[in-house]
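Below is the structure I would like to discuss, written out as structure tokens.
A single protein chain has been omitted from the complex, and every remaining protein chain is retained in its original position.
Think of it as A, B and C in the order they're written, each chain with its own count starting at 1.
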Amino acid sequence: MTASTAPARPESEAAATSPWVERLRRVGRALALPAGSVVLAFLIGAVLIALAGGDPLASYEALACGGFGISCFGGETPALQISNTIEFITPLLMAGLAVGVAFRAGLFNIGVQGQLILGAIFATIVGLRLASLPGVILIPLLMLAGVVGGALWAGIVGVLKAFTGAHEVVTTIMLNYVAYNLLNYLLINGPMQAPNSSQISLPVGQNAQLPTLIPQEGLFFGQPGGAYHASIGIFIALAAAGVYAFLMRRTALGYEIRAVGQSQRAARYAGISVRRTIIVTMLISGAFAGLTGGLMIAGGSLHYLYADLKFDTTGFDAIAVSLLGQNVAIGVVLSAILFGALHAGGLVMQSDVQISSHIVEILQAVILFSLAANFLRSLKLRLPSLGREPAKPDGMEAAQAALQAEVGSTAAAEGDGRA
Amino acid sequence: MSTEVRADRPAAPGGEAPYAIEMRHIRKAWPGVVANDDVNLTIRKGEIHALVGENGAGKSTLMNILYGLLKPDAGEILINGQHAHISGPRDAIVRGIGMVHQHFMLIPVFTVGENIVLGREPVENGDFYDRSEVDTRIRALSDEYGLHINPDARTGDLPVGLQQRVEILKVLYRGADILILDEPTGVLTPQETHDLFAVLRGLVRGGKTIIFITHKLKEVLEISDQVTVLRRGKVIGTVRTKDTNEEEIARMMVGREVLLRVDKAPAKPGAAALRVEHLTVNTEQGLPAVRDVSLELYAGEILGVAGVEGNGQSELVAALAGMLKPRSGRIWIGDRDVTEEGARHTRHAGLAHIPEDRRGAGLILSFSIAENTIFGHQRDAAFALRGMVLRLHEIYAWARRLIKQFDVRTPSEETPARALSGGNQQKVIVAREMATQPKVLLASQPTRGVDIGAIEFIHRRIVEQRDAGAAILLVSAELDEIRSLSDRIAVMYEGKIASIEPPDVPEERLGLLMTGGGGRQTHPAAS
Amino acid sequence: GGTSSTSGGSSANTIKVGLVTDTGGLNDKGFNSLANQGLQKAKSELGIQADVTQSTKASDYVPNLTNFASRGYNLVIAVGFLMASAVGQVSQQYPNVKFALIDSTPADAKGNSVTRSNVTSLLFKEQEAGALVGILTGMLEKQGKTPKKSHIVGAVGGQKIPPVDHYIAGFQWGVAKEDPSAKVLVAYSDEFSDPTPCANKTDTQISQGADVVFQVAGGCGLGVLTEGGKKGIYTIGVDTDQSASDQSVIASAVKRVETATFDAIKSVKDGSFQSGTVLFDLKNDGVGFVKGNLPVPADIQTEIDSVTNQIKSGAVTVPDTVKP
Partner (left out) sequence: MAILSQLLQVLVSGDFWQLALRDGALLALPALGGVLSERSGVTNIAMEGMMLTGAFFSVVAALSFHNPWMAVIVAMLAGGAMALIHAFISIRFRADQIISGFAINIAAVGLTTFLNAKLSNFRGLQQVDPSGRLPTINVPLLDNIPFLGQVFFQQNIIVYVSLALLAIANLVLFRTRLGLRLRAVGEHPEAADTAGINVYRLRYGAVIMSGLLSGLAGAFLAIGIANIFNDNMTSGRGYIALAAMIFGKWTPWGAFVACMIFGVGDALAASTGVINVPQYFLQMVPYVLALVVLAGLVGRSTPPAADGIPYTPGGE
């Protein structure tokens, strides 16, 4: 082959020395934007708080205290605040992954709330029925039940989409409402209502509850152990994020999911079954969602199923988490931490400085706007063109020009040699 | 060469008469690339001015600037001697500039009429769209320029040749004096190109000025008065067409000598690698496309498939590749009946496929080049442990090898395919499909829209594959390509193989066979 | 830093009270709002430190209660039946913090009611208020003074939870006592916030013949009042005097959550806090009957007064479960 006999080109060496630098730079660049967006959002939020008659600095101190246990001046126990935050992060992260998987295949799963409810129902049933099993068996079974419940619900969406083309936005919204009514049926004078209560089920037994990070007996950081509800559920969620990353980046299935998300036509060309991939993706998405439901029952502070789960917004907040995290595992983890901390912080902010916790929602929205609109990049883009002077080629441009010149001359040499 | 046409026109501008267009010191940079670097271009009134250059030379960018779609970083534009501030296509339209874009600007779900009048729609009773007025005007226009078309046809249903016609009518409808045609012949058959040239000559006679972008040097010589060559964003020079030749233009474009002809030894056909019996295939919409086709393709030969676009070639290839289920008939690769197997298994049986739609099917533009080099092979043992876990190390090594072997010009294997020029994108596909040493290679329009340097390269590779024993089915709208590469030529007409011819068949006979043995091709919408 | 966040700690004799709403939030026009009014009154009259946290999800209950308890608040008020087990849990972990639970007794993990030495349950005999508006309704029906004289009336509940059912049970009892032939339609909207389902339920009850409808659905139930007004029937408000909401409101069955909240705070302030259950009923004016936009005829008023006395004296007991 002519090309293979050509001398090794310098740019391949350049490429060999730079990938780490390049990779670091890329990670930095990938993080810079969301981080900048968050900072910008907080600046805008500060203005809003001031307009609302609050003290931005005090509000943010309280927010940081509630979210991360730092800058606490109201007698809060940092460890407890962190525990609360972890408790909120866990379902957000899990559900965020559920939304993310679907997004990767080009599917907008607004039905995570419904899938999560089904997961919680299944998990509760297993937790109650098999209460006598030891935890090491019962907890995995309960999680599995959650997975099955969620996957079943999302699977309907996948199958309908694959075989009839029914749009997933419609089917997921419809199935949410079916799930809400199912939940009501079960819990309001229905088969799962606890005998002496209404609108809630019996709690799953001790064996079905996830171990907490801090022992329940004794005093820790000045507070009773039982006040700390953060459970090892956070590790399950983090592990799920790891699985997600591995699935997407390192497996053929993830590759196919991404291919289908980018172009169904191309996927078909490559022999990928689009139908099958859509169904599998929805099953995985539903499994994550169902696992969220399982974690809510086995972890957290309430171990029973409650009808108000239909007003819970986890499944919707997860959409924001996934979008903010740009559907990549690390991004979803970071944005779940941010949203979990904002939620926990909002509660403290209201009690500490009397700023409505609903400010937090506005803040979340501003973060999303700022990220989506990429205000920062627009600012940057606008700067160089202020002077009419055309921009000097930056490093990359210069490198590319050099490369092109080099390749050109190599090719010319070949041509000459043959002529 | 039609010298008599050139004789009709003045060889130089008449004395003081201002240029139709002057572009001065135009600069436009994209991130990482300077697409236009201090470009000066002057177009005389009433001439056909060809603009040529390799892929990515900056031709489209320059014309998009002229048409107001892009804002230059620097430079100025004069139209008919007057400074023109063009801040959007509307300004260009007002100044009598019309443009037929490289990628059609047609709305598939609209009718032909709606597409043509869009932006200058006749209305009645206030704002109501006046369909009968549209029909009248389009018929008048069609008659005037001999571009017949049915205004009520749905544009997406038309073959590309007719879509091209719609594009030109759009420009004429707006009364443009200066027409920019960006690769208008890229998708046309020789007959359609011929027809188009007749129209262009008519337009010039009627006083219009035309800027014409193409990769086909023959067309440059046939139709233009002047040629401007761009290379990597810079003007290399402008020459009078009658003072130059193909070799010179090619050298200006590429910066070196280019082999314009493929050297190849006679084929040594082996056993049948692909057999097709009584194959009938419908389009995705369920319309008959391939009717009862039988053929045998031998190892070590190139079978060219010629035909006017829309005569079933695409569906034939899709069926062979397992992307479209045939209605009846059977397909064998070697001894394996793959009729029902689908794309994945057909691939495993040894078939490779360079698809005609490279951006829509052959690549995932957002994936890296490395990821694209395993597209369709993502579950192969070489790239995935047990078909499940990707072996990234091997994949990157593989990608680097292909990049080197196939001279893909890219900063790295992690660059997204989107960032490559069209020619280099095509090279990635060619590399991937050839590297598996397939038994059967379906090459569909393998050099469409690719510059001559890359065409030369791809042609060489196809011949090498043949010599290595692959059976190659080459589908192309380029008769030159078909004739110079093929060992046998099958002509498709209305879903059937009209005839199989030797490679030295006269062009006239091919043309005749492609149009049903005589009469002009017609399409129901072209009436 | 903010002034309150730095000084909140420990000035010796201001007591700190934290209030945790349920997911209805402070604007619910129902018991969250009323409890907050009680809290704010205590703040201005008793000079306490009063802080509020709104729960947006059920999973916020425990963290919110814990937040106040862990910071040494003297009293943590939990508003609403749905927080029973959350209070049961947190009160056990913080035996030195006092809790007041509105509408329920604390519950253990299994949902069984438990007693805690640091929890006071503020319970209301809603059925007694429901009974009085039931008496009014029944008498009007019996005397043919309702818009349609149909002997059919309705009640629209928010969710099927005890505080709601108590009201409805009392209403059923009162109506049946005066007009045994009258039928009481019962529906639940599953909503405390969106008024439309309540309005729609009312519509249906009206088309079934109801000419007096009792709302027991908080903010959602306001839809009952306006829909009733539009359709020309009588309606009855709940929790507070709602006669200003619509012309159709002929009376309201009230429950003095603000008073109960205030009293609980006061008991902590003056050291008279007692664990266990505090019952608010007709006798202690914790629930009651308030007139609306219809002049109550003397005979009916007499009957209402007499039933009130019978209930107060214990001569009659009003049932608290809804008859199917």
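The rule is short, and it goes like this: contacts are C-beta pairs under 8 Å (C-beta built on N, C-alpha and C of every residue); 3 or more make two chains touch, one makes a residue touch a chain.
Computed from a predicted structure; not experimentally measured.
In the full assembly, the chain not pictured is in contact with A, B, C, by the touch criterion defined above. Remark: the omitted chain is touched by one listed residue; of C:Q49, C:N200 or C:N293 this is C:N200. Check C:S33, C:T66 or C:Q89 against the missing chain and you find that the one touching it is C:S33. Set against the missing chain, the residues B:R137, B:K170, B:R409 or B:R461 yield one that touches it, B:K170.
Residues of subunit C in touch with the missing chain: 25-29, 33, 36-37, 40, 185-188, 191, 193-197, 199-201, 203-208, 219-220, 222-223, 225-226, 229-230, 244-247.
Where subunit B meets the missing chain, the touching residues are 64, 67, 69-70, 88-90, 93, 99, 101, 105-110, 114-115, 118-121, 123, 126-129, 170.
In the full complex, subunit A touches the hidden chain at residues 52, 108, 110, 160, 164-167, 169-171, 173-175, 177-178, 181-182, 184-185, 188, 319-320, 323-324, 356, 358-366, 368-369, 371-375, 378.
Note that only the chains that are shown with their structure count from here on.
The distance from the centre of subunit B to the centre of subunit C, with each centre set as the mean of the Cα atoms, comes to 75 Å. Taking each chain's centre as the average of its CA atoms, subunit A and subunit B sit 43 Å apart.
Chain contacts: subunit A has no residue touching two or more partner chains. For subunit B, no residue reaches two or more other chains under the stated contact definition. Interface residues of subunit C, counted against subunit A in their complex, comprise 1-6, 8-9, 18, 23, 51-54, 56-64, 66-72, 82, 84-86, 89-90, 92-94, 107, 109-113, 159-162, 188, 190.
For subunit A in complex with subunit B, the touching residues are 1, 3-4, 11-12, 15, 19, 22, 249-253, 255-256, 258-259, 262-263, 265-266, 268-273, 388, 390-391, 393, 396-397, 399-401, 403-404, 407-408, 411-412, 415-416, 418-419.
Those residues of subunit A that touch subunit C in the shared complex are 55, 57-59, 61-62, 73-77, 80, 84, 87-88, 91, 184, 188-189, 194-200, 202-203, 223-224, 226-227, 229, 296, 300-304, 306-309, 311-314, 343-344, 347-348, 350-354, 356-358.
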